[in-house]
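The other protein chains are all here in position, but one chain of the complex has been omitted.
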Amino acid sequence: MNKSRLEAFSDGVIAVIITIMVLELKVPHGEGLAALAPLLPVLAAYVLSFVYVGIYWNNHHHMMHAVKQINGSILWANLHLLFWLSLVPFFTGWLAENHYAPTPVAAYGFVLLMAGLAYYLLSQCLVHSHGADSPLARAVGRDRKGIISVVVYAVAIACSFFNEWISMALYVAVAMMWFVPDRRIEKVLGV
Amino acid sequence: MNKSRLEAFSDGVIAVIITIMVLELKVPHGEGLAALAPLLPVLAAYVLSFVYVGIYWNNHHHMMHAVKQINGSILWANLHLLFWLSLVPFFTGWLAENHYAPTPVAAYGFVLLMAGLAYYLLSQCLVHSHGADSPLARAVGRDRKGIISVVVYAVAIACSFFNEWISMALYVAVAMMWFVPDRRIEKVLGV
Amino acid sequence: MNKSRLEAFSDGVIAVIITIMVLELKVPHGEGLAALAPLLPVLAAYVLSFVYVGIYWNNHHHMMHAVKQINGSILWANLHLLFWLSLVPFFTGWLAENHYAPTPVAAYGFVLLMAGLAYYLLSQCLVHSHGADSPLARAVGRDRKGIISVVVYAVAIACSFFNEWISMALYVAVAMMWFVPDRRIEKVLGV
Partner (left out) sequence: MNKSRLEAFSDGVIAVIITIMVLELKVPHGEGLAALAPLLPVLAAYVLSFVYVGIYWNNHHHMMHAVKQINGSILWANLHLLFWLSLVPFFTGWLAENHYAPTPVAAYGFVLLMAGLAYYLLSQCLVHSHGADSPLARAVGRDRKGIISVVVYAVAIACSFFNEWISMALYVAVAMMWFVPDRRIEKVLGV
């Protein structure tokens, strides 16, 4: 079995997910700038989810690059990750439609948490099949950033019942951690 | 003719199918968890169909791996399979919208049955073009799992007129049979 | 410039077109078979368009196989073909929604005609860039089937103002001509 179709299929699914989210941006009826105003929370949620799905695509790209062979478990672990990512547009829409109300904020964290766990599971399947001292295992490493992300998602879900904006700030912070390659942060985290 | 474009096109269609199903999950208006409750049957149907489409993609991937050449009949047999798979989101939506009423349950079985037959037809076209003692023919084998699946779908359709939950249990059982690689089951079935 | 990205992009667009058409099949509210009855004309139109888009994909696949190099004109001739194909779901929906009324039947023929001309234009761009005695030029040949198709579409459009079912029969006949490889027909046509 070769990995190229796995990559092509994942690229296809992620490409559809990232563009389907735009369908949540319903074309408004008014013609003035005021007609766009109610869409700003939707657009903000779309930008955040776009960055998140982009991060997953980037990380998937990096990890798959070191992959030599795949098997049935890896195929399913990959589909499992794609499943949670495919729910991101729905939860993004719920979040935006309700103007970042507590429950949708927690639910958004839940889907990020599940995608994070699914990614971790996929990386473990890959390491398991390639051996602990393969280049892949070294590339995946201890994945501190991944572990920190999952912990922060859990904290953000808990926070959402007190102050949902702290949760949103935490989601943005995690995205920034992946997005901005800051040498100092990476040194501190040892990633 | 080479097989790479056939694979790429099939990957594209299956990727769109698997993500289009999420559009059935309409973003609810309420902001509490209660607003998500009516979506649970939709989500459950989505998960089942996601697993089924995933199984087809996995099997397609495996079978195509052993393919050496393709011809016009194979192109059309493949499009025929994609046609039935493209109807899965519609029947998943009908099933969920009607809370697993008997007729939609039977109809869901019908589309699974047709996809199963289309897959069988494709495998036979491939074996025919590669010869009975090609590696492909050995890989496809007697395809007991495929034959069992089609028989179980037919039984489930018949059951739906008495008790639709038995049918649903049968659909889940077939998905499990493909999903869980159980050595003992595989030994018993001789697959 | 290489052709692989042209193929990949075309595969992506055609894959989305062929699956977007299913979105026209709106999930009905009733749970009996009677609820599906009004969808039968939609499904029939979908099947016809699925076959047509499948024929274009097959022909595109065959023609591109013999292509050695591409240039700017070919990129745009290809996008021009994809443009007309991207309108197929819209005209399929209009046809089905109006139960094959004369004007939508003529409009459906118009989009098939334009796609046929766009395909012819693409083939001429390819022959022009590869030379008249290239393997590609021989593969494209005199393209009698393509010319016959375009003529039949024009006849069908004219017919639609008298009897729209003759037009529909002509569309089905053209699809059959491409779909069923009949040696005798091919001999008579000299294709």
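Residue numbering begins at 1 within each chain, and the chains themselves are lettered A, B and C in the order written.
Assume a residue touches a chain if its C-beta (ideal position, glycine included) is under 8 Å from a C-beta of that chain, and two chains touch if they have at least 3 such contacts.
Predicted, not measured: the structure shown is a model, and the values here were computed from it.
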Task: Decide which residue listed in C:Met64, C:Ala107, C:Val140 or C:Val174 touches the omitted chain of the complex.
output: C:Ala107
Touch residues of chain C, complete complex, unshown partner: 1-2, 5-6, 8-9, 12-13, 15-17, 20, 23-24, 72, 75-76, 79, 82-83, 86-87, 89-90, 93-94, 97-98, 101-104, 107
Task: Just the residue numbers, please: which parts of chain A touch the chain that's not shown?
output: 7-8, 11-12, 14-16, 18-20, 22-23, 25, 27-33, 36, 47, 50, 54, 57-58, 61-62, 64-65, 179, 181
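Here is the rule we go by: only the chains that are shown with their structure count from here on.
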Query: Between chain A and chain B, two copies of one chain sequence, what rotation angle (nearest 5 degrees) aligns their Cα atoms?
result: 90
Statement: Cα centroid separation, chain A vs chain B, in Å, comes to 27
Statement: Per the C-alpha centroid definition, the whole-Å distance linking chain A and chain C comes out as 38
- line: Multi-partner residues in chain B (2 or more other chains touched) are 8, 12, 15-16, 20, 23
